[in-house]
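Only one protein chain is missing from this complex, and each of the others stays in its spot.
Going in written order, the chains are labelled A, B and C, and every chain counts its residues from 1.
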Amino acid sequence: MNQSAIGHRIWAIAEGYIPPASTGPEPEMLSHETVCVLNTGTEDAHLAITVYYSNGDPVGPYRETVPARRTRHIRINDLEEPEPVPLGEDYAVVVESDRPVVVQHTRLDSRQAENALLSTMAYSAS
Amino acid sequence: MNQSAIGHRIWAIAEGYIPPASTGPEPEMLSHETVCVLNTGTEDAHLAITVYYSNGDPVGPYRETVPARRTRHIRINDLEEPEPVPLGEDYAVVVESDRPVVVQHTRLDSRQAENALLSTMAYSAS
Amino acid sequence: MNQSAIGHRIWAIAEGYIPPASTGPEPEMLSHETVCVLNTGTEDAHLAITVYYSNGDPVGPYRETVPARRTRHIRINDLEEPEPVPLGEDYAVVVESDRPVVVQHTRLDSRQAENALLSTMAYSAS
Partner (left out) sequence: MNQSAIGHRIWAIAEGYIPPASTGPEPEMLSHETVCVLNTGTEDAHLAITVYYSNGDPVGPYRETVPARRTRHIRINDLEEPEPVPLGEDYAVVVESDRPVVVQHTRLDSRQAENALLSTMAYSAS
């Protein structure tokens, strides 16, 4: 419980793709991708998220805050400013934080009748 | 077989979520999240698990022991003291151990008729 | 947005297998394996991909380019020169790049009626 801030300040996720269709009750079963961020420190972490595409320049920063000693599971689908992330398109994500955090990436794919899940720790660059 | 203790003493899992519903026979097919811990050393490892939430202070420590040269697959659903982890809520986990261990995280999601699995090594902080 | 090139120049994926059969509409639901590469730098990254097998010598290099500040999700199924990767056979992949990149590996398995997903960061060697 005396945990200080653990993790890194830069994280990268190379695999991003929000399936364009869903099956099942929303919002839990809506196809989505989530960036899960854990801030174990005693100060708020301010994130700048940049989204990279195959065609066209990166977009960002998307600004998010993870309060001290909290986790936030940020749905990529919900990002709005400067612009929403399009469905059905390949993308990648870089998360920069002013405090050390831990970042994990999850996708729920409900395009077919039964959902599929994937998850992986992001790559920590520094 | 002469393996000494391998791993780290602090591990973090940013993505935690126990689905609130299940399909299929219990207990195998009950939706659950598991923290798998491997202790290859010759002395017992004593764990202090802290659970972080989006709203509200972290809860813990949950105390668990992994005996020497054993693995334990701890179901988050089964944690009781100081309080159970609520279903259907985002959380994150930090595992602190007095001996080096290896930690991996798995979810079985049986909300729909067919189960889905995810797994990832936890983030090792030190 | 001032992100310099992050990542490594050598990445390895030990688990490769393209399921020989598929269910569902193509191309999204075609069983496939993807090597997702993120290049955050300001110069193009040139990749040399080598495929290792259980029986027979490694094949490659397959040449691919990831433009500056772009991501590319390369389907193993689509590799052609020097030769396509056979379906239903175990393989592994090494990605070498002349610039730092981040590599993640994903499989969509649609052999049965509902698709399954797996994903993991590749192993970064240097």
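Going forward, a residue touches a chain if its C-beta (ideal position, glycine included) is under 8 Å from a C-beta of that chain, and two chains touch if they have at least 3 such contacts.
The shown structure was predicted, so the numbers you read here are calculated from the model rather than taken from an experiment.
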| query | Thinking of the whole complex, not just what is shown, which of B:Ile13, B:Ile49, B:Val85 or B:Val103 touches the missing chain? | reply | B:Val103
| Residues belonging to chain C that touch the chain removed from view | 10, 12-17, 48, 50, 52-55, 57-58, 60-61, 90-92, 94, 96, 107, 109, 111-114, 116-123, 125-126
| request: For the chain that got dropped from the picture, name the residues of chain B it touches. | output: 1, 3, 6-7, 24, 28-29, 34, 36-38, 40, 69-73, 102-104, 106, 113-121, 124
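Just so we're on the same page, only the chains that are shown with their structure count from here on.
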| Over half of the interface residue numbers used by both chain A and chain B, so same, or under half, so different? | different
| remark: The distance between the C-alpha centres of chain A and chain B, rounded to whole Å, is 21
| note | Chain centres from averaged Cα atoms put chain B and chain C apart, in whole Å, by 30
| task | Could you tell me which residues belong to chain B and also touch two or more other chains? | result | 114, 116, 120
